[in-house]
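Handing you a structure now.
Yeah, one chain of the complex is gone here, protein chain that is, but the others are all in their spots.
Up next, chain A:
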């Protein structure tokens, strides 16, 4: 190799994460974010992501809680290993630590949330009456830009068996996190990441008949949030809209998990 030759750098295109793969947008569009080329998702990418999320949901919810916990713990391991990449994207080391810790914390809840959110109910009759939480289904998430915020909206949804379609707030961090999922044992379709403009994609998710809940934590624009809430009402979706800007570093409690759970109650005769 001649002395004078300069190595050409291999620049990364940040693509979508749908159904366990990294496709470009079907529209072929890209946009620049801080000098990086990023796929610009269209409504059809959102539709495809919902199809992928719906297809993955029954099996993910049907996995044992212990198994889901193991898979999520594996995500934390992989996240830890990609520390340098997140740092290169400008995420502080302390925030990566917090994100890993938050993820592990949620992973631990997988086989404990049922005891907290469900239980045996005393009833006036010779019956066992048992309430058990079940995942809401496919959850659309408009994610906040910070890594800790992103982790704090994805983890509580998927730990209980929901699958998510995430509209990224910070495209590079979200796609890098998607690479973490792709190299963990998270089944394809459980987490899907769209990069693009929330104002363009989110209304299609909010009105989509096959989306069961929408989390608006990352929507800054009050008018857009209201419009999304209104669109979501058409199918009686669960809507999570924080009343004030959330403090992602604070202890989240079980609220973010229980918000995306439905309660099933069964009666069983005691017989004696």
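Quick notes on this one:
The rule is short, and it goes like this: a contact is a pair of C-beta atoms (placed from the backbone, for glycine too) under 8 Å apart; a residue touches a chain by one contact, two chains touch by 3 or more; residues count from 1.
Quick note on the criterion: contacts and distances are computed from a predicted model.
The chain that is not shown carries the UniProt protein name "Deoxyribose-phosphate aldolase", picked from "Deoxyribose-phosphate aldolase", "Isoquinoline 1-oxidoreductase, alpha subunit", "Thiamine pyrophosphate-binding protein" or "Carbohydrate ABC transporter membrane protein 1, CUT1 family". Although one chain is not drawn, the whole complex shows that of A:34, A:210, A:247 or A:262 it is A:210 that touches it. Listed residues A:18, A:231 or A:260: the one in touch with the omitted chain is A:231. Checked against the hidden chain, the listed residues A:50, A:72 or A:113 yield one contact partner: A:50. Hidden from this view is one chain, which touches chain A at 47, 50, 54, 204, 207-211, 231, 234-235.
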